[in-house]
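Yeah, one chain of the complex is gone here, protein chain that is, but the others are all in their spots.
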Amino acid sequence: MSAGPAGPDALDAPPLRIRRLSVSYATDHGRIEAVRDIDIDVAAGEFLGIVGESGSGKTQLLLSVLGLSAPRAELGGSIRYRQQELLRLDSAALNQVRGNRISMVFQDPMTALNPYLRVGIQITEVLRVHRGASARAAEQRAIDMLQSVHIPDAQRRMRQYPHELSGGMRQRVMIAMALIAEPEILLADEPSTALDVTVQAQILSLFQELRARTGTAIVLVTHDLGVIAEVADRVAVMYAGRIMEQAPVHELFARPRHPYTEALQQSIPRIDAARPARLPSIAGTPPDPASLPPGCAFAPRCIYRMPVCDAVAPPLLEDSPGHWKACHHDGALGKLRGQAA
Amino acid sequence: MNAAAAPDPSALLVVRELTVTYRVSIRGGHALLRAVNDVSFELARGETLGLVGESGSGKSTIARALLRLVPAESGVALFHGTDLLALSGASLQAMRRHLQLIFQDPLASLDPRMRIADILAEPLRVFEPQLTGRQRQQRVLAIARAVGLAAAHLHRYPHEFSGGQAQRIGIARALIIEPELIVCDEPLSALDVSIKSQISNLLKDLQRELQLSLLFISHDLAAVRFSCDRVLVLYLGRVMETAGCDTLFSAARHPYTRALMRAAPIPDPIAARKRRSAPLEGEVPSPLFAPSGCVFRTRCPMAVERCAREIPLLRQVGASLVACHRAEEVDD
Partner (left out) sequence: MSAAAGLWRQALQRLRRQRMSVAAALLLATIMLACLLLPLLSPYDYFTPHFELLSRGPMLAGGHILGTDPLGRDLLLRVMWGCRISLAVGVAASLVSVLIGVSWGATAGYVGGATDALMMRAVDILYSVPFVPFVIVLTVLFGRELWLIFLAIGAVSWLDIARIVRGETLSLKQREFIEAARVSGVRGAAMIARHIVPNLIGIVIIYATLAIPTVILFEAFLSFLGLGVQSPLASLGSLVADGTSEMQSHPHLLIVPALFLAAIIYCFNYLGDGLRDALDPRDR
């Protein structure tokens, strides 16, 4: 199995390299393989979008990078950040990376913020813990940070409690907290899903602005292909714990090579195009993660299915430079659009 | 008060000046929260009307007031000429069978302790008590087939279903007593991307087949464009703009409608990045402290002094009804 887009010996080696990562855990209903055999790199300063439905393993993938998987989860493979193997770090060493070199923004800021602590204390905590900054210096830095995520009246906000802020403001505070230690990589799990449409647009443009200004690489996980199209440089499409396709964003949308990507893209109605009589749609439902089919997990719903698909899971292979897909079907796609009409 | 045209005689539902006020507890007592303010619209037979807006727009409250799940403060809602808001007792109960609701969270809307067959049969037990058990069974089976459920599903409990299947059950329950009007309250938002299109298509097919009138509540403009004939854009409980779907999406006249459309993600990086412009600033204010004059003025890039003074009335501009003093200046 070859490596991701950048070779392992490249001079500008990507800061985060994930190889053959698997995350699984036991539940009442059997063993769940949430993440299966994933290879992916995060290059310096890139905006990587990971798209998938619920149960695709996209959140589990993010959590595993920061060592936040459920306690009984079993992890296999490798997650390398610079020279460190994150899967083998003890919790003290992991804490040096977490929140400091790699940080995270969650979907629901209300659950990620402590409701009983003022915003200011929570933002400055990272600096005081990781940098031993003085209270005064930390506070000044926090105010600067709040201003840089466009929170008006930052000084007053520092003294407020999370419930006194609106949803969009809370998410800005979370982003300020995540960025205050100037991490090299920012992980964001559905950061705009709980917000109103107009506020989502604000948060997305904030991410782009911050990436351009600070050079922080951003990994944004979402279920919404529209969000990906707005902001990402490169996209990985996940389904049932695996990466199905991975490509630069324009390439992926212009020439999807995996039937699942094609179906996702075409099943979304658009506001900028006349409405079709029917939406092309994917039949069936995503598989039960506790009893995945032996071959390709998408095969039971795939209109290009061949006998081999049910027997052998296709590996993720480079189809054209930078464009990777995990599919046995090598012919042209496009069957779905014809079928819907 | 309202500049909307005289009611269309073919309309199934005519809503005039609907206002809904909640009493909410705030620090040091109670306050009145006007969730829906002076809203008027019509819905024709077989038509799908989209109610669009962000949180606090009052779109779900309108639906709940029409279904008499929350009390309206004032206004009328004529359904076949009868005012829904004035009904009580037996006449209200009799009216309920013509108005049904499909919920946002399909699993939460199904009683976890009941089997699917019993859930589907419940409206029949209430509204058609004369049916024999056998007839009821047949109706349940027929409606289950119509929404794509198998007979084997009927003996299961809700927790055994995925979100998409649960929404099919919710749709079947709404349809089984053959209502004329169905309110769909964000029927797609809780569903997975690959399931949304299935349910969108199902709703559209059923609507056409059964000549249903739908009130389609959504914050997703793209879903509205696919499903609706006409759209009502709401902000802080007031109507901002209403127009036919094609008119609205090609030539929106209200600055808020424009902003919503700019903010909606487009699954196409070329189109998405071409239209890049600064997103609308700020967030929806609390309805407890709605701005004077035009409620949108605090976020509106076109607001002038007049907007703070004078509530803009809905008026005809081009093919739309728009509540904006400067609608003519919104360029095409």
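A and B are the chain letters, set down in written order, and residue numbers restart from 1 in every chain.
The working rule: contacts are C-beta pairs under 8 Å (C-beta built on N, C-alpha and C of every residue); 3 or more make two chains touch, one makes a residue touch a chain.
Not measured: the values here are computed from a predicted model.
Per the touch definition above, the residue from B:A11, B:L33, B:L49 or B:L67 contacting the chain not shown is B:L67.
Looking at B:Q93, B:Q211 or B:S286, the residue that reaches the missing chain in the full complex is B:Q93. For the chain missing from the display, the contacting residue among B:V24, B:V126 or B:A151 is B:V126, taking the whole complex into account. Within the complete assembly, B:L110 is the residue of B:L110, B:A146, B:L260 or B:A290 that touches the hidden chain.
Residues of subunit B that touch the chain left out of view are 67, 69, 93, 96-97, 99-101, 103, 105, 108-115, 122-123, 126-127, 155-157, 159-160, 170, 173-174.
In this section, only the chains that are shown with their structure count from here on.
On subunit B, the positions that touch subunit A within their shared complex are 54-55, 162, 164-165, 192-198, 200-201, 204, 219, 221-223, 225-226, 245-246, 249, 259-273, 278-281, 283-284. Across the interface of their complex, subunit B is touched by residues 53-54, 166-169, 196-202, 205, 223-230, 249-250, 253, 263-265, 267-272, 274-276, 278-283, 285-286, 301 of subunit A.
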